[in-house]
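As structure tokens, the structure follows; a few thoughts come after it.
With one protein chain held back, the other chains of the complex are shown just where they sit.
Note that the chains take the letters A, B and C in the order they are written out, and that residue 1 is the start of every chain.
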Amino acid sequence: MTGYFDHIDPIKFEGSDSDNPLAFKYYDPKKVVMGKTIEEHLRVAVCYWHTFCWDGADVFGGGPFNRPWHGGKNDQAAADAKLDAAFDFFDRLGQPFFCFHDVDVMAEAETPKEHVENFAQIVDKIEAKMAQHSTKLLWGTANLFSHPRYMAGAATNPNPDVTAFAALQVQQCLEATHKFGGAGYVLWGGREGYDTILNTNVGQEMQQLGRFLSMVVEHKHKIGFKGDIWIEPKPHEPTKHQYDRDVGTVFGFLKEYGLENEVGVNIEPNHATLAGNSFEHEVEMANAFGIFGSIDFNRGDPQNGWDTDQFPNDLRETTLALYYILKGGGFKNGGSNFDAKVRRQSCDAEDLFYGHIGGMDLLARALINAAEMIENDELQAFKDARYAGWKSGSGAKVLSGNMTLEGFAAEALRDNASPKPVSGRQEKLENYISNHVK
Amino acid sequence: MTGYFDHIDPIKFEGSDSDNPLAFKYYDPKKVVMGKTIEEHLRVAVCYWHTFCWDGADVFGGGPFNRPWHGGKNDQAAADAKLDAAFDFFDRLGQPFFCFHDVDVMAEAETPKEHVENFAQIVDKIEAKMAQHSTKLLWGTANLFSHPRYMAGAATNPNPDVTAFAALQVQQCLEATHKFGGAGYVLWGGREGYDTILNTNVGQEMQQLGRFLSMVVEHKHKIGFKGDIWIEPKPHEPTKHQYDRDVGTVFGFLKEYGLENEVGVNIEPNHATLAGNSFEHEVEMANAFGIFGSIDFNRGDPQNGWDTDQFPNDLRETTLALYYILKGGGFKNGGSNFDAKVRRQSCDAEDLFYGHIGGMDLLARALINAAEMIENDELQAFKDARYAGWKSGSGAKVLSGNMTLEGFAAEALRDNASPKPVSGRQEKLENYISNHVK
Amino acid sequence: MTGYFDHIDPIKFEGSDSDNPLAFKYYDPKKVVMGKTIEEHLRVAVCYWHTFCWDGADVFGGGPFNRPWHGGKNDQAAADAKLDAAFDFFDRLGQPFFCFHDVDVMAEAETPKEHVENFAQIVDKIEAKMAQHSTKLLWGTANLFSHPRYMAGAATNPNPDVTAFAALQVQQCLEATHKFGGAGYVLWGGREGYDTILNTNVGQEMQQLGRFLSMVVEHKHKIGFKGDIWIEPKPHEPTKHQYDRDVGTVFGFLKEYGLENEVGVNIEPNHATLAGNSFEHEVEMANAFGIFGSIDFNRGDPQNGWDTDQFPNDLRETTLALYYILKGGGFKNGGSNFDAKVRRQSCDAEDLFYGHIGGMDLLARALINAAEMIENDELQAFKDARYAGWKSGSGAKVLSGNMTLEGFAAEALRDNASPKPVSGRQEKLENYISNHVK
Partner (left out) sequence: MTGYFDHIDPIKFEGSDSDNPLAFKYYDPKKVVMGKTIEEHLRVAVCYWHTFCWDGADVFGGGPFNRPWHGGKNDQAAADAKLDAAFDFFDRLGQPFFCFHDVDVMAEAETPKEHVENFAQIVDKIEAKMAQHSTKLLWGTANLFSHPRYMAGAATNPNPDVTAFAALQVQQCLEATHKFGGAGYVLWGGREGYDTILNTNVGQEMQQLGRFLSMVVEHKHKIGFKGDIWIEPKPHEPTKHQYDRDVGTVFGFLKEYGLENEVGVNIEPNHATLAGNSFEHEVEMANAFGIFGSIDFNRGDPQNGWDTDQFPNDLRETTLALYYILKGGGFKNGGSNFDAKVRRQSCDAEDLFYGHIGGMDLLARALINAAEMIENDELQAFKDARYAGWKSGSGAKVLSGNMTLEGFAAEALRDNASPKPVSGRQEKLENYISNHVK
């Protein structure tokens, strides 16, 4: 049988002088950086949905991709063909991980029973595939947003029967993720929000979401899944408003339900920017709150206000993000999933390779840059000096809770000085970054 | 002595048929709505800063306002003239409250001692003024962002000496607010964030902010201030990023420091929209978290990405916001402060009246509309029916924490049904609102 | 045969006291305003695409609408069923016009010949329908963006064979529009732009677009079509950048190809705001350039950065837009097409009525408000006084081209005065608007 990717040779590392567009120029998986290989640091994953399921359709037009498994009904035969193609793609690209939604991999199902049966069928086949190939599972997730039954939310649906269906999907998918040895499990609440606040009981919906998440955590422990659970923040789209808006909002939500030590975040740059935050900000906030988990690497378009999910190509932004990730200890169970899709006009099999090669080369360059910044960590040194005053004296007392407003105010009055402005040296630090982005 | 506002007669309610631009058409302070007068419901305040301090300057040009107290140094004489004009304005407009920053009202000071002395002088004069006039204090606040010493933050400054100066200002201003019988005290962290994440220790700065806020709360209790403490969320500007981004983020922050029962929010529509949230969303989130406090009424420009602080004129938005405020129990200590400024071209004394009259008429119309919506509350009835399924059975068990993921999933499988989509009736509900916006 | 809309009685005007959600409260078609009926002023149209073609799918999920003609292939039988339903809907709603794309109404076609044949079949059936019903055609348009062949543009495609196919579609659709007695013909260049500038010859593509439009204008004259040709500006989506960005950009384009007296604009509020302009701005710019044509009424969501195409419900914005439209002489061939779709959760037949009723009531209220503003036109009077200085003297000479920079400068030097700022009275004028929005 002829495979869809047969005409693409396995992608090799050829170095930055190569002008072979189907080779890696920077992603040298075995190269050691800060004591680990690039492959071990980045833990790159290919996502099933954009890469194998999407047919190129957008809101204004039909899909031009015409993959062999597209066109007809998404039945078991189509699911099987897709699975074969997926692992063939993984073999040729050589990345260590993949990610999936339940509905990405299975034959379409309408009822709960069908769902369980169809999912079980493909789970066995995936297990068999994984036994024959080296690609591992980074994380799994249940799609609780595409079927019309979820149009008003899954955990936050006004109808608890819909939430029960969602519970079934999550149970099945979490257990499959466990069986596959996945490192994590993700919940993106694509419809957990509202299209209009007019018909929405915001307070109760947040409570439904909190309880649902708690049940998922309980089930994880019950089945002995040792991987992590991550929420993926996004501010809106398809909803007008999504409850898991950004890292700060998710942290408040986790605190409210006592889950801040159980659940982390899967950060997506395009979601960060839609929420009005920079990518590095979201990483650093997650570090500060102790909830950093994994990354869905991609990029948005700064002139377009929707989730474009493009392959990342901003070396400066990615270098900074990886700097903060490494400073936080690097990926543990998490990794670098490309939640990115080739453009609608990129309709050929090789375009899928160009997208991933560009992304992996970018991550490798950024990792090397970030590691170099950490070796001789001028940013850290600058900050250590800048905040030194808080290490002792009244500053330290404030931080440890041993100072009153009155007492602190009295010191200002006693010293009677107006502290002089001290340069924040932003441009100097920005130049330092520029000189490390290469 | 001739006053700046002498040529403006006191503003009277003349009803909607009046075409006197210097009369109220809807703001009839003694009209009773839902058992309280409009005045009691709205608790309208004039803000000192935009109304009396701002000279019309913007980033690209100098100030055309030339109020009599502008132009020279902001010394005690200027502060006194401004105070006289302010209470004259209040008398003519007839609103029940005002709001102020410490530096708005006092002669400029450079050192802590000067600050305490100059502030004390004006505090006595304000107290005397208040004894002679009927206008009360809604809330006070310390300006911890205009002086260059605060350019890198106040509570979050890398230099604890700056934070000590801030502690002094807050202590003084909180005590003055208490002395004036203020209903609340506000903290807006205009520089509590960063211009660049490169020079910023995000985790420590959030800790500084949390401790500072805790000290303020402790001091409030110590001095016996019975008013509320409110944080004012804003996502950025002047900083690139401000920690108190929006209501959801502030709630997470309060939870982290155990302050969610001590501190509420002062919501500003223009800050809400800069953060990517609708005004009514922020009100409803504050209701859901139990932290609703007060409103800084204004509006932004949907085509301009900065804080334009214009007087509100969107009747639909304001009606909805007041509907949610009333549903949450209405203002208690909080009120309707106009954190709004006339445009730079509106350089005459009467323009200050046009701005406030327009705002007060709008609030009154919106209040009457909202009350009418509540009398026969179709939104509530619709939502009650929509979420009825969660009142009993498995839904109720989920909400009360008596259901497992497995158990809930098993029910879906047992029923084996794919719930049918039910219309959310968004357009019908929007028409209902339209018909009440009048 | 049972019709999809059988359970909805024809919509009647019942006045603002009615609480029948399936009645008009303001849209009284025969009411006379400024010498014409509301129906004649507004020229309301229902659009075929959102109302009858869309199945409720969005980028993140499938369609919940399940209209009887959905689900299977879009063959002749489906097209016929849709046509029956459409005119049944028109009869029940009672609006005077409709609008359509070629592919909305016809059975799906793949080749040019199929296209011509399938389109011809439905054209005959539409003609027959129109003979039996009172609904007229406001405008037609060819869909040059949904089929994958147009993924890189139609007029601006790198492959002229694609452009030839587009020429065929436009020729056919323009001729059908002529045959139906349509008042206009619209071109929206949904893919006339680029996904990436990297692969795009921007200069040549604009030339292709200019020549294509010129050919359309020539053909219009050749066949004797007396209606108007309108371009519909939009800045982006689905493309990253669309050449017909906004009214100002389109005007420059028309000037470049000498078409400014041949082609006008069909303005859409949601496209205006995506481009960073207010709706009223775009109307007033079109008036200033003399290219105002028609309106695609809808609204976007100010917190969401994509084309949400919601039914309009902002009375202030719509009042202002209609004020400027009336000031420009009102609609001639153009009208008020609802390029608006009910939300994905609004999956019932009646939701289509709620959407249109809300929109029509809003337009009627806005029209009445706008007419009242024009009767005693304070805005105009204010502007006349404000610019009076340009009517005579040097101002008039400047405008007529009879003044040099030197001469004008010499006058300033001679008078040696620094003109004093004069209030622009923005808040007073905004209050005036508020008082007329009711």
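Note that in this section contacts are C-beta pairs under 8 Å (C-beta built on N, C-alpha and C of every residue); 3 or more make two chains touch, one makes a residue touch a chain.
Since the model is a prediction, treat every value here as computed from it, not as a measurement.
S.K.: Out of C:Arg245, C:Arg299, C:Arg343 or C:Arg365, point to the residue that touches the absent chain in the complete complex.
M.R.: The one listed residue touching the chain not shown is C:Arg245.
S.K.: Which is it among A:Pro112, A:Gly140, A:Gly330 or A:Gly424 that touches the chain not included here?
M.R.: A:Gly424
S.K.: Mind listing the subunit A residues that contact the chain we can't see here?
M.R.: 16, 21, 25, 64, 273, 276-278, 302-303, 311, 313-316, 342-343, 345-348, 350-351, 354-355, 357-358, 361-362, 421-428, 430-435, 437-438
S.K.: So that we can see where the missing chain sits, which residues of subunit C does it touch?
M.R.: Looking at subunit C, the ones touching the missing chain are residues 110-113, 116, 148-149, 151-152, 158-165, 167-168, 170-172, 195-204, 206-208, 211-212, 214-216, 218-219, 222, 235-236, 241, 245-246, 248-249, 251-253, 255-256, 275-278, 280-281, 284-285, 287-288, 379, 382-383, 386-387, 389-390, 393-395, 398-399, 401, 403-406, 408-409, 411-413, 415-422, 424-426, 429-430, 433.
S.K.: Where does subunit B touch the missing chain, residue by residue?
M.R.: Residues in contact with the chain left out: 56, 58-64, 145-148, 150-152, 190-191, 195-196, 236-238, 240-241, 274, 301, 303-307, 343-345, 347.
As a convention for this text, only the chains that are shown with their structure count from here on.
S.K.: Quick one: subunit A and subunit C, Cα centre-to-centre, how many Å?
M.R.: 39
S.K.: Go ahead and note the Å separation of the Cα centroids belonging to subunit A and subunit B.
M.R.: One centre to the other, that is 36 Å.
S.K.: Which subunit B residues touch at least two other chains?
M.R.: Where subunit B meets two or more other chains at a single residue, that happens at 276-278, 421-422, 424-426, 430, 433.
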